[in-house]
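Got a structure here, written out as structure tokens. Questions coming.
With one protein chain held back, the other chains of the complex are shown just where they sit.
What follows is chain A.
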Amino acid sequence: MSMLNRTASGGSVDRSKPLNFTFNGQSYRGFEGDTLASALLANGVHLVGRSFKYHRPRGIVAAGAEEPGALVQLETAEHTEPNIRATQIELYEGLVASSVNVWPSVDFDVSAINGLFAKLFTAGFYNKTFMWPRSFWMRLYEPVIRRAAGWGRAPTTSDPDLYDHMHDHPDVLVIGAGPAGLSAAVEAGRAGARVVLVDEQAEPGGSLLTLEREIDGQPGRDWVQDRIAELEAMPDVRILSRTVLFGYYDHNYLVAVERKTDHLPVMKRPGRIRQRTWHFRAGHVVLATGAHERPLVFADNDRPGIMLAGSVLTYLNRYGVFPGKEVVLFTNNDGAYETALALHEQRLKVAAVVDVRHQVTGALPARVRALGIPVFAGHALSATRGGKRVSAVEVRPVQQGAGKLTGAGRWINCDLVAMSGGWSPVVHLFSQSQGRLEFDAGKSAFVPAHAVPAQTVAGAANGDFLLKDCLLAGREAGRNGVLAAGLKPKRRKPAAAVHEPETAPMEPVWLVPGREPVGVGKAKHFVDLQNDTTAADIALATREGFESSEHVKRYTLTGFGTDQGKTSNINALGILSGLLDRPLGEIGTTTFRPPYTPVAYGALAGRNIGRWSDPVRTTSIHPWHEGNGARFETVGQWHRPWYYPKNGENLQAAVNRECLAVRNGVGVLDASTLGKIDIRGPDAAEFLNRVYTNAWSKLGVGRIRYGLMCREDGMVFDDGTTARLAPDHFLMTTTTGNAAVVLDWLEDYLQTEWPDLRVYCTSVTEQWATVSVAGPKARRVLEKLAPEMKLGPDDFPFLSFQEGTVAGMAARIFRISFTGELTFEINVPWHQGLALWKAVMDAGEEFGITPYGTETMHVLRAEKGFIIVGQETDGTTTPQDLGMDWIVSKAKPDFIGKRSFTRSDTSRPDRKQLVGLLTEDPETVLPEGAQLVFDPHAPKPMPMVGHVTSSYYSAALGRSIALALVKGGQDRMGQHVFAPLEGGTVTAVLTSPVFFDKEGERQDGEI
């Protein structure tokens, strides 16, 4: 197919490089330098999709990031990406794209029948129509709406592309490489500042790529090339094209995404970074983000072939494409006349220029009139015709201010309408940075009024639409950056001589009247083309009481979606202002939030995917666990052995076997992950007195004590054992997942509350590997490895520690127990952990030593009623709730949490308290988290009195056991509680939480 609508020459496309592409299964050709949108228009394709709610035919409206409608599904299979704006896709050989939201095809769309049900789909239809009956929503309405509404399809396979992240700290970050941004970058670069210039397009130049302008006698495009060449020659300047600055956060932290391979054929991309996310912390930011043209809101303004006038000029001048051959322009300002002149120069028929202004006196209109082109001043488009493309428009005289039509209409045939409602500064990034906007009545636009520190807005983004002003403002912005960097700006050169047309003032028009009042009849005045929001929807919202711009936005969906209302917001606000009869400045804008344009998840994730998504911590013994078939459990970032299945055992079988081995023989656990904090200093004992609930001053050297930590509110925060290695030296252990938090907690108190205490804390978790040998035969194993040590209960009693040589390694051995069995926790330097483990396994072989994992550890401690912080506690549990009053000192004057134990809330008798549960049926294992009630026949909702915190099958006891927190539980021993579950109610009796060896006779093992 030939390119019907291509000019003979001109533009920045490379006509020597044709490219083949496919849209909706049809093959087309374009040129290098085209976007998908310009190439489609060159082939006469206007109809590219269907609208969101009504499935009306939709075409290409704009030429850049502001495009509301032309969303496509790009590429297929694993490379597919939904909802990409055709106006921002650079054409490449073999590109494949298709329409979104069309079924079965863009040309024949059965869902257009939605248009007949338009009354159902007014603002708030989700909330109103489908509330009742509720079951219909899930079964009927929701699936139908899901199919009919929405846009493209998310890829279903994982993303094959590579992404990465970079950080930079420029003196001056310039956003936008149009005339203002280029001037700023050059000014800053010349003074020696480190400059980064970011531009979203493939080609720098901004408006100079569209408008024919001369700067100092030089064509605009040549001026751009010279500036880029100068910047490229500077050593400290980085130019990032194809880079969208999408987020502007506090203190000049900005984030951008650079498209590195998206413009290349898919087959040429593998092995290369597809997109790079840039993080900037800039000294000074220059926002030169330009302006977006506004559509006019008139009756049936959504037909394909109705475009923005400035975009038509862009297609003509930059891409050498004319989107139509018979054109009507509709405007409220002089800018559209420039498009009319350019179209005429290409010998296209300009059927009419329709201008809502009654006084049309500018130089540009005069030139248009001189060419014999009819100019209808004080007229408006009151209706349009056309199916899949606009075919005619009705022109009628309109009142001054466009409030009412005043006369008869005439129809004019056309295949393109180029409209202009004036220009809106692109203030998205400015607003993200918390800059304040003000409504400028003269420009009829929201413009930056108060910028955050270290930022300058320049050019059209600041409401300066003339090129000569842009150049000057850019230069001054660059100088601001230079001064902020502590450098000396170069002397100012005289302002450039600019040749550009004079323009007369525009006249704001937010809503163009139709033949019938808005909302009456079939015609629709579209405000937001992406969300199918009409002027009638906004009127409905105000009738229903929504007046705040933020509420109207949410009720009507204006400004939602992938374009975030770049073309629609201002018109919606203008219409709202008219409806409420309040000035626009008072209505204000809705909030601009990042991202400026959608960003792929892959770009945000960068390299932090798969095994790099989160660090994995393993112990020095990990290779042995892996080699011996351990299943792993994630605890914090640690991978800990969960259980070691043998001969195809399942979890329960393996845990039963491991538990019995520890109870009857000997088992071994890798306890290296336990948090270990080395605490030193003359005031260390005093410090422990303050952070633990029990007393520490009298703990002898070589002895160990269990401690409980609370927060100031009296709730249990962590627990563990601490050994006194020397008078001024302790080794504290913490729970595995809480090690870093506890260290931070200790540091907080030492640095901020008690800086007078001479105490130093050091994390030594990864300095010591810990092998815990537990069971009645544990001593037998250790005797073989440490023949010189005296290990009997008198020489090495429970809760003491010794240093010695184990298997030839210098070791610290702690006699503590989390199982109730005789246990030696052997600590050696981290790198020797594996050697120690192997030595223990060899020595224990004759006793049937059995490695066990975290699951067995949990069962064994639950049998003994030992708590796990975070399982039996949840931040609302006091030591008293846990029945651990014995560990709370009455003698100490103060410790963290003490005062709170006498608060009214913590001394309530009906607090949830730790109890044991024995189910009536010993084989039933309650699910952890199950809610408990006292009366299973109580009417629903039943009063819930507690929940199961731990629940296991105990092989040693031959039945299930559970721990629970139950209201007033400690006074209800022997009574029943009930767990109403899906499969029936489970009955259990409250008991002591200690199920096994209540007297603690086993802790010294076989003597």
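Convention: a contact is a pair of C-beta atoms (placed from the backbone, for glycine too) under 8 Å apart; a residue touches a chain by one contact, two chains touch by 3 or more; residues count from 1.
Assume contacts and distances are computed from a predicted model.
From the set "Sarcosine oxidase subunit delta", "ABC transporter substrate-binding protein", "Nitrile hydratase subunit beta" or "Trypsin-like peptidase domain-containing protein", the protein name that UniProt assigns to the chain left out of the figure is "Sarcosine oxidase subunit delta". Considering the whole complex, the residue from A:Pro453, A:Gly486, A:Gly545 or A:Gly648 that touches the absent chain is A:Pro453. When the full complex is taken into account, the listed residue touching the unshown chain is A:Ser904, out of A:Ser9, A:Thr156, A:Asn647 or A:Ser904. Listed residues A:Asp748, A:Glu803, A:Asp935 or A:Asp971: the one in touch with the omitted chain is A:Asp748. Think of the hidden chain as still there; on chain A it touches residues 249-253, 281, 434, 452-454, 712-713, 744, 747-748, 751-753, 755, 893-894, 898-900, 902-904.
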